[in-house]
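Heads up, one of the protein chains got dropped from this complex, but the rest are sitting where they should.
Labels for the chains are A, B, C and D, by order of writing; each one numbers its residues from 1.
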Amino acid sequence: MTGEMFLQSLANGISLGSLYALIAIGYTMVYGILRLINFAHADLLMVAAYVAFYGMLVFTMPWWLSFLLAIVVTALLGVTIEKVAYRPLREAPRISVLISAIGVSFLLENLGIVAIGARPKSFPRPEEIVWNIKLGDISFLSLTIIIPLITIVLLVAVTYMVNKTKTGIAMRAVSRDFETASLMAVDVNKVVSTTFVVGSGLAAVGGIMWSLQYPQIDPLMGVFPGLKCFIAAVMGGIGSIPGAMLGGFVLGMGEVFLVALLPELSGYRDAFAFVILIFILLFKPTGILGENVVEKV
Amino acid sequence: MDRQRIKSLLTLGLIVLSCLVLYLGEEYLGKFNTRVLNLAAIFVILGASMNLVLGFTGMFSLGHAGFMCVGAYVSAILTMSPESKEMIYFMEPIISPLDKIHWPLFPAIITAGLVAALFGFLIGFPALRLRDDYLAIATLGFGEIIRIVVTNAISVTNGSLGLKNIPPIKSLWVYWGFAIATIWILKQLINSSWGYAFKAIRDNEIAAEAMGIDIFKHKLLSFTIGAFFAGLAGALMGHLITSVDPTMFRFLFTFQILLIIVLGGLGSLTGSVIAGVLVTVMMEALRFVEQPMNFFGLTIPGIPGMRMVIFSLLLLAVILFYRQGLMGTREFNWDWVLDKLGVGRRKEKGVGVDG
Amino acid sequence: GCGGGGAEKQAAQQPAADVIKIGVFEPLTGTNAAGGEMTVEGIKLANQLFPEVNGKKVELVIVDNKSEKQEAANAVERLVSKDKVNVIIGSYSSSLSMAGGPIAKEAGIPVIGCSPTNPAVTLGNDYYFRVCFIDPFQGTVMANYAVEKLGAKTAAIIQDVQQDYSVGLSNYFEKSFKKLTNNDNAIVAKVNYNSGDKDFSSQLTTVKAKNPDVIFAPGNFLECGILVEKARELGINAPILGGDTWEAEEFLSRVKNTKDIYFSTHFDADHPVTEMSNKFMEEYKKAYPGKQVNAFGALGFDTYILALDAIKRAGSADPKAIRDALAATKDFQGATGIITLDANGDATKTAIIKKVVDGKFAYEGKVDPK
Amino acid sequence: MADARKRGSGWMANLPSDSILVTDNISMQFGGLKAVSNLQLNIAPRQIVGLIGPNGAGKTTAFNMITGVYKPTEGRVIFDGHDITGRRPNQITELGIARTFQNIRLFASMTVLENVLLSKHVRLRASLLEAVLGLPRYTRERRQHIEECMALLEQVQLADVAHEKATALPYGKQRRLEIARALATQPKMILLDEPAAGMNPQESLELMEFIADIRERFGLTILMIEHHMEVVMGICEHIVVLDHGETIAKGTPSEIQNNRQVIEAYLGAVDESA
Partner (left out) sequence: MGRWMKVLKIEDLHVYYGGIHALKGISMEVPENKIVTLVGANGAGKSTTLRAVSGLVPAAGGRITWRGEEITGSKTVDIVKKGITLVPEGRRIFANLTVLENLHMGAYARTDKEEIKKDINKIYEMFPRLREREWQAAGTLSGGEQQMLAIGRALMSRPKLLMMDEPSLGLAPLLVKEVFRIIKEIHSQGMTILLIEQNARAALQVADYGYVLETGRIVLQGPGQELAANAEVQKAYLGRS
């Protein structure tokens, strides 16, 4: 591998990895609080992308305004989903909630197909934020720098919120025991809603960044990043926010370098994601930074 | 007449009745309905076997589609005629000795199950050390890995081109025969000492281990049996559709099975049977919403995708209002029927020894 | 049962003599929904233009196969045994077509495929026909073009391993290219991706390092649009070649500022192969304003008019007669070219090579079948 | 218990051989915390031994090391002549140590009888195939196990609720069921973790009688953790006191009650209610 190819791959890896990380943080956050694999998270990416798309093209809003609108709409949708589909199932077995999440996911995807059609649309790239950067023989999009920056800023913000603020501590308390949390005068519904606002907002940012990076959007566009980022979140230890970040980078870098080093194996790229995941889990059964919750006997 | 006797007679009656229904179905149902029912039988097998792993043993495993994939390919490759293989593998010829093998259907289907079970065993070995969501994602991963390997191993599986001309099976007898046998075996298993061990592991792993149960061995057993029946169902699916390719066995397929067992009730075989049939039939029955409709001369054009929208809404409604699924953990049994009918009973609640 | 009895009776009661039913099974939901949607647009357009044959009304029965094989099989079974259609059209994705094929064959109902290019679809099934050319032909055409017109000595292949279409095309391209260049090492790189992938940077980085004269990247317009765009971003300037699936608005919007993009396709508006090409173009723009004409729509259109033509030629709505008429199709004037169906039921027709120029698809040349 | 007869060679030779359970200086380290250090227990067959100490002293941790839930970071556990250090809990159970849990762990979906019956699973000789096919050997064995378990439930006075859901029982009965379930594994020794927790004094008294009774009836060795002094002092023949993982005293109940260190760390000044 030449040095130039290595650098190019590095740039590729950073841009993919930080995107994975960004979306994985949202997953992990909701999981951390509700112990719920929020399948609808993937579809929130799609909703955000479409809102931003229509904002820019149909309502000819400036890009930043439609991005903002997308984040708000997605956050509201996320809260609504929680209210309608997850809240009534708080006492139910976890798997029922999971099925409910899958149901919401199916619903959003198929509503998308019915309402806007399955044909993909081309997502506009505002020139102010997306341009090509060339450094010698290496070339990459400005997004390769912007996305990691956004990811890190959000990571720090979310980590601070969860660990240092009162709401954050309440979130973690609620994650284990709704009833006792309510005995501490915590309004559980409000805390859960806040979690979904933040988680869905993160999904929206992820969806927009994803659409800028891969500017083609369709109703099923969330499925693929949804799975990959979930893998990333698990790899890092689901529930752990720095873990999600780490998982995203490991996965993104890993995928890029696998193909770069062993092009014959490029067809196995998705399998590879699972192979490293399984490999990591065998040594750390709760992911790289996952808390090792041993049940005290 | 004592109750045991009545129950045996009723069971016998039910068997005769099912045979009669199958016979009549075969004669009068028509091809389309038969096909849907055959598909339902496959989903019943899938649901029941996944329920064993997930509902009864409490292992959150999502690798079912992968095991189906193994089963479907094994049975297809074993039963396709050598001429067909030569024709289908036009990019890279199939490797020897698979090119000459030409087995009859029945042993091939069983072998498919066994090979899938072997995969289950090999995958379970490392994976079952994990728990909950971690187990789920790892098994899902193994399932996907199987599928991706099948996609890339062109000289064995023909890759993404898939296989066709798989010998067809059309008869209700075969599919429902396998389904009924599966249910019977799983019911026997679940009511046996082993079944209780599975449930104990689900309820409280630490206590089960303290009662002398080898957790790992039992989990592996349950997982392997689940894989066996998934393989069987995969093989049957191949013979129903007569062509297979890797895209059939995406992980989304596993979610469809998951949906069936949760709808039916985790930990209820009866529930899996009911939901398996219901979901399959409903998917077809719901098609009318995509056809153009005529309301008093007002024609509403068919909206593609509407069926899935309604399906998702129904699914959500069931989960939100019947959170335990249709059956909860209850099972169909004659005692219940007899109680309803007011036939007197002695106090003889059966445990383990099946009545 | 599933309440089928009633519906079946209804179907039987209908005055079958007055209408001819054409069944359509296409993926309208699930992973292949986009392709199915475009195809159905073409079919519906043709039905609006030609609503009658032999003095009878033609009724379309469109069913969704959800991009799943078992659903596709159910869908075809439903069309033949419940809706009692006279002829079937479908389906996008060879895999789905193969799930339906045997059922139609057994019921004796002919099927015409729009875009399933896998040779196995029609192999051994004398009731399956198609209006598209098959992978071997297209792959060979593009290899010829690369060597003869572009003067390529080396090539790289980027294929979607999950797509039979992509794998098949690549395979035939590779064979022809090696033969034409007389060099067993002419393919300097062959890398894979999976349907749904959106990140191709690592594959392209690998290809770039090998510096091939051309890149052959058959696959869905969805992935390929991003792939081509990314390639140019990475500074890969070699010509990139693809197949007929590229003729889509979405693809064009991605690559419109790039040069040296070539692909084989079925027709071109400026060089109409047939009268029908023009008509299709005009009508399509009228019916679907704002949408760009695409190959799938055109192929869907052609399957319908070919079906009608066969019914006319057969002089009856009897499926067997239609099948025989289809098998005898010769020099049929479709929107996508002049179609002759060979012994396998596959179309032999002229391929057109197009190129992206100034943000538009432009005619580059044509290749006649040998 | 210091009577060390030579048996074989190596380190095991130095251990007292009339003990059924020996923990040879076991320690357990959790990160920076040494929860148990150098615990030496030598328990003679049919003895009732109490393990007491302040909360967090490491009692439950000691149980967990003996029953294989944790592997001691140092030391060995010898049971009935077998070195069981680091074996899986189920293997240890098969060798004859059964236990109950500080926080009750019943099988929630099962009835009382099924809970007990489960302990017989490992004793089953019939194969899985025989069970699925319902062949005679399996049904015979199974029937026999049911009879044994019913007899056991009879003895622990739970027969009348045999077909109730285990978790629907009142607390006291659930505790007794946990003991019955442990007994069904046919143990030589049983470890009870706070069996009287959550019982009122009257119920504790009944429990004491029950424990003394099962010792006689099944010839058991009993090691128990308990904070109710009336129970501990009432039935234990020997008591070991832990504090901060260290063994601070060993002896008979009266010795322990008067041990200054124990009073300071655990009992508090003379308690009129004890």
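Note that a contact is a pair of C-beta atoms (placed from the backbone, for glycine too) under 8 Å apart; a residue touches a chain by one contact, two chains touch by 3 or more.
A quick note: this is a predicted structure, and the numbers were derived from the prediction, not measured.
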Under the definition given at the start, what are the shown partners of the omitted chain? A, D
Which residue from A:38, A:151 or A:175 sits in contact with the chain not drawn here? A:175
Out of D:45, D:134, D:172 or D:253, the sole contact with the unshown chain comes from D:172
Quickly run down the residues of subunit A that touch the omitted chain. 166, 169-170, 172-173, 175-177, 179-187, 291, 293, 296
Across the whole complex, the chain not displayed is touched by subunit D residues 30, 52-57, 60, 102-103, 170-172, 194, 197-205, 227, 229-230, 265-268, 271, 273-274
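Just so it is clear, only the chains that are shown with their structure count from here on.
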Chain whose averaged C-alpha position falls nearest the assembly-wide average: B
Cα centre of subunit B to Cα centre of subunit C, whole Å, reads 35
Measuring centre to centre with CA averages, how many angstrom lie between subunit A and subunit D? 48
Note: subunit A residues in touch with at least two other chains are 110, 113, 118, 267, 270, 297
Pull out every residue in subunit C that's touching 2 or more other chains. 28-29, 31, 33, 37, 161, 192, 194
Listed in rising order, subunit B residues that touch subunit A in their complex are 54, 60, 126-127, 129-131, 133-134, 136-138, 140-142, 144-145, 148-149, 151-152, 206, 251, 255, 258-259, 262-263, 266, 303-306, 308-309, 311-313, 315-316, 319-320, 323-325
What part of subunit C is in contact with subunit B in the complex they form? 1-4, 8, 28-29, 31, 33, 37, 40, 61-64, 66, 68-71, 73-74, 77-78, 80-82, 94-95, 98-99, 101-103, 107, 118-120, 123-124, 161-164, 166-168, 171, 192, 194-195
Mind pulling up the subunit B residues that touch subunit D in the complex? 185, 188-189, 192-194, 196-197, 199-200, 202-204, 206-215, 221, 267, 329, 349, 351-354
